[in-house]
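Only one protein chain is missing; all other protein chains are in place.
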Amino acid sequence: MSDFGTVASIAADVASGRASARAILEQHLVRIDTREGEVHAFNLVMRERALESAAEIDDRVKRGDNPGRLAGVPVALKDNMCTRGVDTTCSSRILEGWKPPYDATAVKKLAAEGAVFIGKTNLDEFAMGSSTENSAFGPTRNPLDTSRVPGGSSGGSAAAVAAGFAAGSLGSDTGGSIRQPAALCGLVGVKPTYGLVSRYGLVAFASSLDQIGPFTHTVEDAAILTEVIAGHDPMDSTSIPQPAPDLVGVLGAGVKGLRIGRVADLPKGADPDVLARLDAAFDALAEAGATIVDVRLPSLSFALTAYYLIAPAEASSNLARYDGVRYGKRVAAGDINTMYADTRESGFGDEVKRRIMLGTYALSAGYYDAYYGKALKVRRLIADDFARAYADADVILTPTSPSVAFRFGSKTDDPLAMYLCDIFTIPTNLAGHPAMSVPFGTGQDGMPVGVQVLAPTLGEATMFRAAAELERAV
Amino acid sequence: MSQRLTAADVAKVARLARLNVSPEEVERYTRQLDGMLDHFADIDSLELANVEPMTQPYPLVNVLRPDVEQPCLDRDEVLSVAPAAEDGRFRVPPSGGLHE
Partner (left out) sequence: MSDSSKFQNGLPDGWELVVGLEVHVELATKTKLFSASPNRFGDEPNTNIDPVTLGLPGALPVLNEHAVELAMRIGLALNCSVQPCTFHRKNYFYPDLPKAYQISQYDQPLNVDGYLMLPGNVRVEVERAHLEEDTGKSTHFGGAGGRIHGSEYSLIDFNRAGVPLVEIVSRPDIRTAEQAKQYVSELRAILVAIGASDAKMEEGSMRCDANVSVRRFGDPLGTRCEIKNVNSVRSLGRAIEYEARRQVDILETGGSIRQETRHWDDAEGRTHTLRTKEDADDYRYFLEPDLVPLAPDAAWVERVRSALPALPAARRALLAALTGADVEGEAVSVVVERGQDPYVKSVVDAGGEAGRALVWVQQSFAEEGESPRLPAKDLAALTVMEREGKITATQAKTVLGEMLANGGGDPVAIAASKGFEALDTSSIATFVDDAIAAQPDAWAKYCAGEEKAAGALVGAIMKASKGKADGKVVTAMLQERRGS
């Protein structure tokens, strides 16, 4: 897929004057015009604005000004990141037509480096889902096989890059929403350490789990985008007060001497195709000089429960602000409580309502200790498991998704079956650790398989070293 | 069905969450949530008495902001996207005074 041009190559071409930002943009717009009707990656294609930004970049290059690290790189943004004056819907009726009066910090940082925003991408409503089938504006299709889902919730951002609509994109990952669609669309997808990338301007799903991260075709591109969006932001109290890490510089370091963890008690549920690719990944890294060590994560099988109590609980509170008072949709009524209930009933989709109900219940009087309180303790057990494992291993490899991209409608009737898509990605969100999915070959049906590289808090550099080695080995 | 929660629980939760769910939806949500809670009962087997709850992934403390004014949002821009506004303020149906 890299015949679309990488972030690194586009930025180098534009900065050196070998290509104009406008020409690059037009190539991408042509691909959008050709395939977007079929893929539906976008809620909004920002054609006019993108042309304006491209012209501005070209002017900068002509003037001899520094056009930035992402000069003229077409980037798509998941539609749950605030963009000043540009619709930000979270693929929900309740926010339809809302234009934020401010930019998210990650968006500002990309713009400051010369990125050209090409559109806002589709997602499962409020990022709740694993297939992008929960969008109020219709599903996104996997560009590699349009009978299949692109994964979710950042399915639009994954599809946009896989289809060549953008050279890179941003998604958000609360329980796997970057890594799982990256795996299903054959891309690199990164969930950074919680607090590495500012959440300011990211519409919250579950505040203690959400992180923004990139989708790209290459590990190097992912390193570049991660470096650009990372770093301390005083607008986010949970932002780690450290500068962005150097990731591009470690990509060639190799894995000699690295200890790669294999989870001996990995939860069941992954398809044989997926496990076969994981084994191949271990072999590749061993071949490159790494040591494979067994680690145990006995609490991992409880992660799903902890996640599906914590995330909905936080979401039930985060989504309470959609009340029809200040912005977004309102269903008129004669009294305030009817207005609230009618607005929220018609504004939210089924999955969002289900999670609001679950989360409200988990926090309600008499049930807090049994559900939410207990889930927070399980979260600690999982973090403790990881801490012990990382005493023996520098990074850990697992599958990203239990299966390759599945077909539309195959999991929509059973919420729990859909939740199980996240079984390997959820634990890192609970622990707050970084993890990324790297494409590592295909299954028997030709669909891509992703291998997940996990690392401890702020272990991005080591994680990227291992990811780069996997990429070289494919 | 395990009956970890009843239709009455679901109706109460819907009221708390200000969701106007229909009787059919109550029935469906009760079935689905009950199934989930049943699955989530796996953690009941864990010994958690001496485990500290984990609420934040990264241990930060005393994150503070200086008391310095920044520019405000433009009122007209904000009110122009409000569902209903009047006289520089947001207009809502009567609230019955449950909180004041």
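The first chain written gets the first letter, and so on, giving A and B; residue counts start at 1 in each chain.
Simple rule for what comes next: a residue touches a chain if its C-beta (ideal position, glycine included) is under 8 Å from a C-beta of that chain, and two chains touch if they have at least 3 such contacts.
Note that the structure is predicted; figures quoted are calculated from it, not measured.
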### Query
Out of A:86, A:363, A:397 or A:466, which touches the unshown chain?
A:363
### Message
One chain isn't shown here. Among A:137, A:372, A:419 or A:440, which residue touches it?
### Response
A:372
### Omitted-chain contact residue, chosen from A:27, A:317, A:346 or A:410
A:317
### Per the touch definition above, residue among A:16, A:237 or A:444 touching the missing chain
A:237
### Task
Touching the hidden chain in the full complex, which residues of chain A are there? Just list them.
81-82, 88, 90, 95, 98, 100-102, 104, 199-204, 206-208, 234-238, 313-314, 316-317, 320-321, 323, 325-327, 336-337, 340, 360, 363-365, 368, 372
### Query
Taking the full complex into account, what residues of chain B touch the chain not shown?
16, 18, 55-56, 60-70, 72-73, 75, 78-79, 86-100
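Note that in this section only the chains that are shown with their structure count from here on.
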### Message
Rounded to a whole Å, what is the gap between the Cα centroids of chain A and chain B?
### Response
23
### Query
Inside the complex, what are the residues of chain B that reach chain A?
5, 9-10, 12-14, 16-21, 25, 29, 32-33, 35-37, 39-40, 42-44, 46, 48, 51-58, 60, 63, 65, 73-74, 77-78, 81-84, 90, 92-96
### Message
Please output the residues of chain A touching chain B within their complex, sorted ascending.
### Response
97-99, 101-102, 193-195, 208, 234, 237-238, 240-241, 299, 301-302, 304-306, 308-309, 316, 320, 323-330, 332-342, 344-345, 348, 353-354, 356-358, 360-361, 364, 371, 373-381, 383, 415-416, 430-433, 457
